[in-house]
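With one protein chain withheld, the remaining protein chains of the complex are depicted in position.
Chains here go by letter, A and B, matching the order in which they are written, and residues are numbered from 1 within each.
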Amino acid sequence: MSPTSQHTHTALTRRRLLQSTLGGLAGLVTWQGWPRRQVAMAQKTAASGQMTWAIHVTIAPTWFDPAETPGVITPYMFLYAMHDALVKPMPGNPMAPCLATSWSESQDGLTYDFELRQGVKFHNGDPFTAEDVQYSFERYKGGGAGDLKKRVQAVEIVNPHHVRFRLHEPWPDFLTYYATPATGAGWIVPKTYTEKVGSDKFKEQPIGLGPYRLVSHQAGIELVLEANPDYWRKVPYVKRLVFKSVPEATTRLAMLKKQEADVAYGLYGTLAEEVRRDASLKLEPVIPPGTLWFEFIDQYDPKSPWSDTRVRLAANYAINRQAINEAETLGYSVLSGGIVPRKFDYALALEPYPYDPKKAKELLKAAGHANGFDAGEVSGDSNFSWMMEAVANDLTAVGIRVKVRPMERAAAFAAHREKTIKNLAFHGSGAYGNTATRLGTFVYSKGAEAWIKDPEIDAWYEQQAVERDRTKRQDLLYKIQQKLYDEARFMSVWEHGFLCASGPRAAVSGLSLIPLFAYSGPYEDVQLKS
Amino acid sequence: MHRYILTRLFYAFISLVLLSITIFVLIRVTGDPVVLMADPGAKEEDLQALRIELGLDRTYVEQYIVFATKLTRGDFGKSFMYRIPVFELYLQRLPASVQLAVAAMAISVILGIPLGIVAAVRVNTWLDSFCNVFANLGLATPSFWLGIMLMLIFAVNLQWLPVQGSGTFKHIIMPAVALGLVFTAANMRLARSAMLEVLGSEYIKLARIKGLTENLVILKHAFKNAVIPVLTFACINFALILQGSVVVESIFAWPGIGRLLVEGISSRDFPVVQATVILGGVMIIIVNLLVDILYAYIDPRIRYGQ
Partner (left out) sequence: MDSSHALTTTETFAGQAVELPWWRRTATRILNGPTISLGILAALVFVAVFADFLAPYPYNGTSRYTPEVGELRNKYLPPMWQARGKPQFILGTDQQGRDILSRLIYGSRISVKVAVAAVLVSGIIGTALGILSGYIGGWVDQVIMRITDSWLALPALTFAILLAAVVKPSEWNIVVILGIVYWTRYARVIRGEVLSLKERDYVRLAIVAGCSRLRIMWTHILPNVANSAVVIATLQLGVVVIAEATLSFLGVGVPSPQPAWGVMLNDGRAGLMTGSWWLSVFPGLCIVFVVLAASSLGDWFRVWSDPQLRQL
């Protein structure tokens, strides 16, 4: 693939497509014919029936407003239903044109042009124009807003169906930020309506371009959506979608069994086994870009045993990732040696260190800890107590004595950020993006949650941030990941298998249709059995 | 009498103020809500901007003054998570909790009183012992464990009842029983001892001597006198049941204020926690106040003794 900038508009979009390793050629072929084919397949009959989801989170109205999406994947559960974006991941295509029919990057990398789809209307009948795109971008203040606003000089309306973004300087990750769920800046809200009702009222009665519109929301309990028959892509199959907030996993499974819900998110361990045993239910594992790992907080403290690479290696050899995988996620998680999901752009697929407690003990002995040592505590989100306990057991078995300190999710979050955590921290991230964004947060020493202080890695990171050449950028990022692995700077575990299940009424639950997306989608494609 | 009422009112008001201060400080000490609301990768300036927007950058005293002044206008503020006025949110969830509390109360009275009376009438027989054991077991069983056991038996194994949610009679029965059992046991014991007192009283002995039939004696006179303390106890404890349903609501996914409170605490949604606790406290304080006044009205010694 030629890295030069002599490109036609079609080839440029091809290049953008291949930025993501999923889809690849298949994506290219389907993309060329995709919008036309989808219109041909549009279903003629009206939407009918009701499908219910039992979800594991409490619905927050801030998630109905794309302007305030934090850098996590959860709000997109609802954004995909009620709103639409210029470009978003769709089945078979991680960067599919939706509200934008095509786009291009200028040769100097300073301008991006988007052609908008015509004839699209918001739920309240307002027409979709470039003004709404500009407005949505400017009001965006969620995750990544700082970077976007800093780098984008202006958003120009060339004509009602053509938008142009001007950057201060070339930014290779602009489309990663704008055209993927890394940020919600590309998700469009109606300018006239939002200005009239204000942001707060908008969250109670959102208007968007999505396949469904909001009917009712009982705060924290239930959300009811109804199909939008004028959706540009197709008429949804199911007329009503109901989302019920059920924080208890056991209850979610019970609801599924009794058909009080058609899809349940977040089942694990014995609950997932029960789904497998029950012939009327279907287990649907999803692998979102969420990696889990342990951090060695004290590794730069020369007095701590963790400062010795051999000790960190020993820890990596001591844990039996596969056993925990089979126990809790029924083997669906993908074991990993790094903290970057391997499907991310520029990710280096690293196999984790194998389970070898004997070797671990030898390494410890070589480092001068023949009888092990007291490693303090491992803290993290109490939802993952099972992980921390299993790992603590494994570590204790080779002599690294550690106690588990589960913290309530919010507190764990806060402690990690405020850097009040000690010894070992269990952490993870499901944020969208690419390798650079993931490393930027957790490895680059100026990152918001980084415990790594390595000047060499910092230098490479800063270099790749301005490098427009794909191969050179990849080299630098690979080097960083390899170094982290060789020096065992993390104890990474796996890419977490998010186990969901669907009941007998669901023909198409929508899970695993969209690449790297944890939830059901696109909603216009979900179907009930007739 | 008026003086007594006024003093009591004044005390009630002070208690309420103290309660509000306690909860105000307590919830703020649990941590910084902004960290939870913002993007994991957000910078410090973004967080600070959010703090200023929510009014959290000022000192506790300033924040309390703002809070108290708003409170006098009936404004409890807006939930951090849901962005709607907290009072609205509270009113949305209150009916569900009230339903559950009423159901639990009803079960406890309908089951507890007859059991207590029977136990008193047949005192020291096997029936009495059985009732006493039942009462003790009821008081000793944690409501959440009972809820889980009921769920196991009736929802999972027998499949007679739905697991969660609200809406129909079938949904309410398990949480109401789980919540109400403790009060059933308490009511039973209260009814029993009240009944025993009455049965041993001079009045009843006289009625027996006069030759009135046993049943008439029991039903008409003793029952009436025994029911009063139980009903008083039930009314006082209604407010308590209303607040005490936190765990049962979580287990059965019952959309009440208990769940609202727990979610508020874990997401550090200050306005929600403050409002729930204060409104709940108001209920309890008002009930206590009414009871105090009632007793003072009935018993003059209390009025003038203090």
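Assume a contact is a pair of C-beta atoms (placed from the backbone, for glycine too) under 8 Å apart; a residue touches a chain by one contact, two chains touch by 3 or more.
These figures come from a predicted structure and were not determined experimentally.
Put simply, the missing chain touches A, B once the whole complex is considered.
The chain not shown here is touched by just one of A:T396, A:Q463, A:Q482 or A:Q527, and that residue is A:T396. The missing chain, though absent from the display, is touched by one residue of B:Q164, B:T184 or B:Q243; that residue is B:Q243.
Within the whole complex, the absent chain has one touching residue among B:I5, B:L54, B:L71 or B:V156, and that is B:V156. Take chain B: the residues that touch the chain left off the picture are 11-12, 14-19, 22-23, 26-27, 29-31, 120-125, 129, 132-133, 135-137, 139-142, 144-145, 148-149, 151-152, 156, 189, 192-193, 196-197, 199-200, 204-205, 214, 218, 240, 243-244, 246-247, 250, 261-262, 265-266, 273, 277, 280-281, 284-285, 288.
Residues touching the missing chain, restricted to chain A, are 248-250, 253-254, 257, 268-271, 273-274, 323-324, 326-327, 382, 385-386, 389-390, 392-393, 396-397, 404-408, 411 (touch as defined at the top).
Going forward, only the chains that are shown with their structure count from here on.
Our note on geometry: chain A versus chain B, Cα centroid distance of 42 Å, whole angstroms.
Taken in their complex, chain A has these residues touching chain B: 58, 60-62, 70-72, 142-146, 200, 203-204, 218-221, 244, 246-248, 251, 254-255, 258, 260, 408-411, 413-414, 417-418, 429, 431, 441, 447-449. Those residues of chain B that touch chain A in the shared complex are 31-32, 35-43, 45-46, 79, 81-84, 89, 92, 151, 155-156, 159, 162-165, 250-253, 255, 259-260, 263, 266-268.
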